[in-house]
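Heads up, one of the protein chains got dropped from this complex, but the rest are sitting where they should.
Order of writing sets the chain letters: A, B and C. Residues in each chain are counted from 1.
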Amino acid sequence: MANNTTHTIEYQSLSKTLLILLFLTFVTITIASVHLGAFTLAVALLIACVKSFIVLSNFMHLKYESLLLRILVGMVFVLFALIVAITFIDYAFR
Amino acid sequence: MSNVSANSEYVSYLDHHGKYKGIMSWIMATDHKRIALLYMYSIMTFFIIGVVLGIMMKLEMLTPGETIMKAKMYNSVFTLHGILMIFMVVIPGLSAVFGNFFLPIHIGAKDVSFPKLNRFSWWIFVVGSIMAVLSQVLKDGPPDTGWTFYAPYSTTTSSNVIMATAAAFVLGFSSILTGLNFIVTIHQLRAPGMKFFNMPLFPWALYATAWIQLLATPVIGITLLMLIAERAFHIGFFDPALGGDPLLFQHLFWIYSHPAVYVMMLPAMGVITEIIPTFCQRQIYGYKAVAVSSLAIAGVGFLVWGHHMYTSGMSDTARWFFSLLTFIVAVPSAIKVFNWITTMYKGSIDVKPPFLYALAFIFLFIIGGTTGLLLGSVATNVQVHDTAFVVAHFHYIIFGGMGFAFFAAIHYWLPKMYGRMYDFKMANIGLVINFIGFNLLYFPQFVIGIQGMPRRYFDYPAKFQPAQLVSSIGGFILVTGLIIMIYTLVKGARKGAPAPANPWRGSTLEWQIPSPPSVENFDEEPVIKENPYDYK
Amino acid sequence: MSQHTAHIEEHRDDEASKLGMWLFIFTELLLFGGLFLVYSIFRMQYPVEFRECSLELSVTIGAINTVVLLFSSMTVAMSMTAIQKNDMKKALLYIGVTLFCAAIFLVNKYFEWSGKFHHGLYPGSELMKLLDRGHHLYFSLYFFMTGLHALHIIIGMTLLFVCFFKMKKQSIHSQDYVLLENSALYWHLVDLIWIFLFPLMYLIS
Partner (left out) sequence: MFSKASNFVYGVDSAFLIITGISVFFLVVLTALMIYFVIKYNRKNGKPAQQIKDNMALEITWIAIPMIIVLYMFYIGWKGFIPMRVVPEDAIEITAEGSMWKFKFEYPGNKIADTLVVPIDRSILINLKSVDVLHGFSVPAFRIKEDMVPNKPNYSWFTAGELGDYDIYCTVYCGLNHSNMLGVIRVVTQQEYDKWLLTLHEKLKDSPQGMKILEKNGCIACHSLDGSKVVGPSFKGIYGSKRKVSTSGSEREITVDDAYITKSIVDPGADVVVGYPAGLMQPYKSLSESDLKLINEYLKGLK
């Protein structure tokens, strides 16, 4: 039966993940005060994406889940990105 | 085929009470079959109210000017008619009734994955429905925004918009939970040996539907929350007087509501895909194409919402983009139609009521679908957008399509659900009257739509009267047919002759168990065939 | 693939529960997705106003809350590890820490919001009505998004509380921890949303 199949992640690995996340947070904040023009938003979003990827794969155990689930999660994000992009086809070309 | 009397353990799900007695044994039921019936009875109730409202509109349309009601009343009537029919009848319709009943059986399971959640979905469906009814009677008066709740009218009118939108929110939540339950059920509970590609096609359709319910509904949820906040706190997302953008509301609304039309349609297509092979005694033609086209419709269907907004002042780039995608999403529907008709080729066709309903469905669906193409093309949309043409399009497709599919389904599965048979002759008479009435009711709407008759018009120029008259007459014929049909079905379900386990010689799993099914559906583990439509 | 040996009532399928939770998380993502869509469109239209408004928010409070949430995300994951290792004491401790972090987050939020309220800045207030379009929209979005997020924090806390007591009662243990796992997943989702909210609301330069 498909019970208790979740992979166990060691404490150390979790705390390492936290350190990386904290570091990335630090980077976002410092970069925000540097003026990069239009890139600021892009960089902030990029870092946020990296962070959420780390949370998803480590904290949420996605790294160890079935391929199917990983694909589904990916598709949800792609769908959302498509919806935003398509809405912008209207707003960007007004 | 299991023999009913020989099996001493057999208890029909209709007789098995569980912990509770009487009505509680229904309200507290977790059995997917009982929940399906609960849904059916509640949906039927709302459907009948909706039909009455529809007929009231037709009476009002008999003559220009005031016929039986005032403009304010008319506006509330079509609003309630739309909310009721869309959110409470056709969106839950097929998936919550027949999906609940037959999905677990089709995949060889005893129940859905989360039976309690399933019961909870029905409860909040009821709560949402009660809220919708309350919105009609509370102090500020029934909402008069149309089912689309377009801002800024919906943010400024003094009627009960908050209650109505909250009701739609709750109903959406119910829809999400049903979808969630079905996806998990299909992933986890398929009988050993049943791969995705030897699932029957009705579960396939439900699977695609469930993904739409799951992923599109939250968007309308948040949109309605924003609308409520807009009214309560003037947060100004949509109201131009506060700096908001009414077009943004339309985008958000249709991001959900276009995919939602496929929530209505995909299960209907699934039903037809079950019926045709059974009555032709032939395996479905192009199994894989039909299965995959459901997913394709669901997927691409997410990206075409803008075709409701061609004239709203959207950018020209967006107009062609949405038009192009709209046309692409029509192709998988066409594939299904071709496959159904090819399945009849060299079959052994048994013309029984369910099959006749399926044929009527195909005919009406083609009309509804191809008029959708006229709407999807930008130039012609400009002419017929927001006219009676659109009204005719969606009535053809929603209830010529989804409605007739529902009727087909009920004629197909009633013997299984109640273990009794209905009168074929009466059913056929009902069908013919329905079909004639339906076309009389809605075909004239295409004509006056092309001539410019706008929709949601309480009053109209006298030149449209002849067509409106024909249409109103059609409405009455349709209702007559409907009454005959319901009478036949109710009589069959209560007093009909006992039905055999497999009256139509179907090949899918529900026909291998007794009618009505036992509480646990299967006494022994079902045997899974390579091809669910194996008639050799 | 699963089997059908057990009777329905006793049927237990952790895999199914987990998949169900993931699907629910998908709906939550799209729920917030709608708001992020609104945000991105208004930000595109009023970039200057949005920047001006974001200066009104305290990056320090935002950063503290980010750290607190990330940390709590780790502790709840550690609580999972502990329960898998059958170390109930540690598991309870980590859940406790997580709940404590959540409380800090809410207290912070409370001070942040009440500061705004104090200045007469809240949805529907007179001051809000006087603001011009861009500023008005920014603060509406700010209250709506962080408010909805705070609501999710409260739901997550409730779930974790339930887990806490079930663990005490030993009805969650090393052989049956799917409820904890799902609550943890939900908690991570709350964190995930904040990861986007923080730069988009506080760090517009």
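Observations on the model:
Definition applied: contacts are C-beta pairs under 8 Å (C-beta built on N, C-alpha and C of every residue); 3 or more make two chains touch, one makes a residue touch a chain.
The structure presented is a predicted model; accordingly, all values stated were derived computationally and were not measured.
The chain not shown here is in contact, across the full complex, with B. Of the options B:Y10, B:W26, B:F120 or B:Y150, the residue whose C-beta touches the omitted chain is B:Y150.
Only one of the listed residues, B:F173, B:F237 or B:Y285, touches the absent chain: B:Y285.
Checked against the hidden chain, the listed residues B:V337, B:V447 or B:I528 yield one contact partner: B:V337.
Across the entire complex, the residue among B:V137, B:A232, B:V351 or B:A497 in touch with the chain not shown is B:V351. Screening B:L247, B:A427, B:L441 or B:A499 for touch with the missing chain picks out B:L247. Contact between chain B and the unshown chain involves residues 71-72, 75, 140-141, 144-146, 150, 152-153, 156-159, 240-242, 245-247, 280-283, 285-289, 311-313, 316, 319-320, 323-324, 327-328, 330-331, 334-335, 337-338, 341, 344-351, 359, 362-363, 366-367, 370-371, 373-374, 376-383, 385-387, 450-452, 454-461, 535-536.
Quick note on the criterion: only the chains that are shown with their structure count from here on.
Within chain B, residues 187-188, 215, 219, 255 each touch two or more of the remaining chains.
Looking at chain C, residues 2-3, 13, 15-16, 19, 26, 30, 33, 37, 41 sit in touch with two or more other chains.
Interface of chain A with chain C (complex): residues 1-6, 8-11, 14-15, 17-18, 21-22, 25, 28-29, 32-35, 40-41, 44-45, 47-48, 51-52, 55-56, 58-60, 69, 72-73, 76-77, 80, 83-84, 87-88, 91-92. Across the complex, chain C is touched by residues 30, 109-111, 113-115, 117, 176, 180-181, 183-184, 187-192, 214-219, 221-223, 225-226, 229, 232-237, 242-245, 248, 252, 255, 520, 522, 525 of chain B. Taken in their complex, chain B has these residues touching chain A: 187-188, 215, 219, 247, 251, 255, 302-303, 306, 314-318, 321.
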